[in-house]
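With one protein chain removed, the remaining protein chains of the complex are shown where they sit.
Letters A, B and C name the chains as they come in the text, with residue numbers starting at 1 for each one.
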Amino acid sequence: MISVGIVGGTGYTGVELLRLLVSHPEVDLKMVTSRSEAGKPVADMYPNLRGFTDVCFSEPDAKTLGSCDLVFFATPNGTAMKLVPELLDQGTRVIDLAADFRLQDTDEWQQWYGMPHTCEDVLAKAVYGLPEINRDAVRNAKVVANPGCYPTAVGLGFLPLIENGLVDDQHLIADAKSGVSGAGRGANVASLLCEASESFKPYAVDGHRHLPEIRQTLGGIAGHSVGLTFVPHLVPMIRGIEATLYAVLKKTDVDLHTVYTERYKDEPFVDVLPKGAMPETRSVKGANVCRISVFQPQAGDTVVVSSVIDNLVKGAAGQAIQNMNIMFELEETAGLDRPALMP
Amino acid sequence: MISVGIVGGTGYTGVELLRLLVSHPEVDLKMVTSRSEAGKPVADMYPNLRGFTDVCFSEPDAKTLGSCDLVFFATPNGTAMKLVPELLDQGTRVIDLAADFRLQDTDEWQQWYGMPHTCEDVLAKAVYGLPEINRDAVRNAKVVANPGCYPTAVGLGFLPLIENGLVDDQHLIADAKSGVSGAGRGANVASLLCEASESFKPYAVDGHRHLPEIRQTLGGIAGHSVGLTFVPHLVPMIRGIEATLYAVLKKTDVDLHTVYTERYKDEPFVDVLPKGAMPETRSVKGANVCRISVFQPQAGDTVVVSSVIDNLVKGAAGQAIQNMNIMFELEETAGLDRPALMP
Amino acid sequence: MISVGIVGGTGYTGVELLRLLVSHPEVDLKMVTSRSEAGKPVADMYPNLRGFTDVCFSEPDAKTLGSCDLVFFATPNGTAMKLVPELLDQGTRVIDLAADFRLQDTDEWQQWYGMPHTCEDVLAKAVYGLPEINRDAVRNAKVVANPGCYPTAVGLGFLPLIENGLVDDQHLIADAKSGVSGAGRGANVASLLCEASESFKPYAVDGHRHLPEIRQTLGGIAGHSVGLTFVPHLVPMIRGIEATLYAVLKKTDVDLHTVYTERYKDEPFVDVLPKGAMPETRSVKGANVCRISVFQPQAGDTVVVSSVIDNLVKGAAGQAIQNMNIMFELEETAGLDRPALMP
Partner (left out) sequence: MISVGIVGGTGYTGVELLRLLVSHPEVDLKMVTSRSEAGKPVADMYPNLRGFTDVCFSEPDAKTLGSCDLVFFATPNGTAMKLVPELLDQGTRVIDLAADFRLQDTDEWQQWYGMPHTCEDVLAKAVYGLPEINRDAVRNAKVVANPGCYPTAVGLGFLPLIENGLVDDQHLIADAKSGVSGAGRGANVASLLCEASESFKPYAVDGHRHLPEIRQTLGGIAGHSVGLTFVPHLVPMIRGIEATLYAVLKKTDVDLHTVYTERYKDEPFVDVLPKGAMPETRSVKGANVCRISVFQPQAGDTVVVSSVIDNLVKGAAGQAIQNMNIMFELEETAGLDRPALMP
């Protein structure tokens, strides 16, 4: 059994970690911290957990957390880097679900996140936890930077095209759509049901924090910097991301469906759909899977990829547990082996 | 391992059975029948099941079904009674999720379901599968009539009051609300997103088929016929039933919360909430649990009970599996031990 | 033309007033106040108003407001009573959409609203603006207390039964359901899309502020105090209230449908549906109308009434404009003569 702690368990990423961890066969959930809710049973805030855990929120404390084998950070950006060094010193491994260790370029980090990076030595050792490209590095990592939700959907969608050099990678387009849980559980007006339901809109067109992260991933695959236009949109639903990706093909006679099925045939959590099938976000609701389809409309020179994930699972908590399973040499699918909730 | 078949696996009850059964540790899912979809992989219709089962829909056939230990019927009313006798002859046990074996009074059955009952001998032996009142009878049953969704929520909500003779049982009121999945997967205009979302309405006020079923359950507990007004409503959401129950108390000084916690303290799937907490349907989404609160507003003579379930789980497929677990002497919670999906 | 001001125009009630007033043929909208947004064009906050008004939010100021013929208060409870006396002194008439002048019993006001009433002399003259019972008094009122949303739906639903003494009025039950806009535009977690959608729940079962208001209305009709259990619920939709009302009939042979059609035959904004038709909230979305049906299930002794309104229109802004029309001797339907948005 792995002993596990969660720092910041009150948000949606935190509760999703809890939902998955209380059923994980190899996990002993020892503590969940929250400054604001310390002392309160976790199940009082999230009644779906009644009967599954008696853990109460506790004050975050590096000493106590250091008694865990692994600590997940489900905190606002900038929090993990304050605590992680002290945990590493105690031999505790870390998976950060926030952005602190995602961007290797600290100038870029400061530009997009509005604060200096204060933990560069840890950053240098941190592994970007997208198992489909970094599985081996994750296995030995002390610190895993769990990818953002959009970067997971977009990255997995573009990956086979970029790896195989099939497209003009200077004019990539990612039109991404997310359910409202991506905005978190904070009390802000824009996330109210009366503001966000029965409506659809783009946001952050001028630049979203996940843009540099996606560029870093795709650039890493390409071996050179790529050109990407990334436009996120808000969908009136709770969970789910769909990314529709566009690129101009260098050659129009490649069997793209085979390229995708080959690339992902051994991946437990990437599902390339049969030709012609359309991914829908509900098919991944609550499940740690990315479903992908690839199209070449009218046999022309533009490829279209659609990639769906549950932003809270393969886009956050589920992928974090997948990384944990890899780090601790468990079955990669342990605790992640249930079908999506449909309808 | 129990070998299991499902007759009628294309509706929402069927796919929910599939979702739960593919993860059940003691179940070998052998066949799923559907006349209209025979030959098609189940996972083509329900992509959440991709990777979890290779079963294809097959033509329903009593011989083949008879090779199973247990057959679930997730069919329209009137279908099970045609096939069940032949299955029983082969020693196969049956759980019917439709209404064929729910009402012991066949005249009443004909009145509400518009067809004569053609299987009275089986009906006589059928057990009404509400484990909280009939657990022992379920254990030995050959045929279990799985309760309706509203009757489960309303029945469990009223049970402690009626059992203890605490209320005037001639003027019971059940104001019930259901998500749209209760109407099934049939292509009818009233269930379209554009008709049912962003709206709320009562329906079947003059009489709903679940009225006699609830009266039978409550009457059985009371030992005499009860008076009940039952008004169902349609809620713009997929899953969930909430029933708000009203009755006039005979005495106003009983500690109702204690009555409820005592009655259900050993029930694995009934959760009486702490005093003052409000049940919400999302706290049971995808889970086999009924959460209940009881109130006595302004310490007056009217008791108010709120009871929530997922209509597809504790109100259908989950309760059916609970019954299966009891019938086959498995852990009652086997395959039903995951928290609800929240948010 | 009537010159009109709005105090507190940033909430949902305020914007709904704006939506209706910018199209009103007899209204000159002169000012909309908001401390927090002063200086900002109203249409920047609510882009649906782009092209319909150039008004900017301004600081609330009794002098300036006093230049209007009429001022609407769409403010939190307790705000109007501070400003109203000064406005009345200047000859300006007032419609308060908050609760300041709804309860004639100031002790009860203090108990439910948690602050002392500081404006009793104005309260004594204030008219409760439910036109269907107080039309004549509204005509000459200086101050109209616009009714709450639930009290409008419940009051109009029970009215014919109470007026005609047809039911036991000591055990009335009102099971009411509201869309989330009833909770306002405040940034609170419970109103987030991810908390309130795909769920249904009761709230404030132990006592809601609209309880004494409904009791006051029904008691006024009955001529004595009534007994009422009122349970509100939250529906995952933006607009709409449905109230299902239950009472025990004194006689079971009254033609209730005729009682209702007779009572409301001259009312422009109450629509009694044909026998058997079910009210649905979407049929009143955006419109100033209450639709009602009455049922007597199984010809028994329990009457069931269903009453629907748009909580922001007949339950707030629309009813306020109806009151304005009456007060200023305009056509009662002026500016309120468009059908609901359906689907």
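Heads up, the rule we're going with is that a residue touches a chain if its C-beta (ideal position, glycine included) is under 8 Å from a C-beta of that chain, and two chains touch if they have at least 3 such contacts.
Here the structure is a predicted model, which is why all the values come from computation and not from measurement.
Considering the full assembly, C:E198 is the residue among C:E198, C:E213 or C:E332 that touches the omitted chain. Only one residue in the set A:V235, A:V270 or A:A320 touches the chain that does not appear here, and it is A:V235. Among A:E108, A:E267 or A:E280, only A:E280 touches the chain that is left out of the view. Across the interface with the omitted chain, chain A contributes residues 171, 173, 175, 177, 179, 194-195, 197-203, 205-207, 227, 229, 231, 233, 235-240, 242, 244, 246, 248, 276, 278-282, 285, 293, 295, 297-298, 300, 302, 304, 306, 308, 343.
The chain not displayed touches chain C at residues 12, 15, 19, 22-23, 44, 46-52, 181, 198, 238-239, 271, 273-274, 277, 280, 282-287, 289, 291, 337-343.
Contact between chain B and the absent chain runs through residues 12, 180-181, 185, 187-189, 191-198, 236-238.
Basically, only the chains that are shown with their structure count from here on.
Taking the mean of each chain's C-alpha atoms, the chain whose centre lies closest to the overall C-alpha mean is B. The rotation relating chain A to chain C, fitted on Cα atoms, amounts to 180°, rounded to the nearest 5.
Among the other chains, A has the CA centre that is most remote from the centre of chain C. Separating the CA-averaged centres of chain A and chain C is a span of 45 Å.
Computed centre separation for the pair chain B/chain C is 39 angstrom, with centres defined by C-alpha atoms. The residues of chain B that reach two or more other chains are 198, 238-239, 280, 282, 285, 343, listed in rising order.
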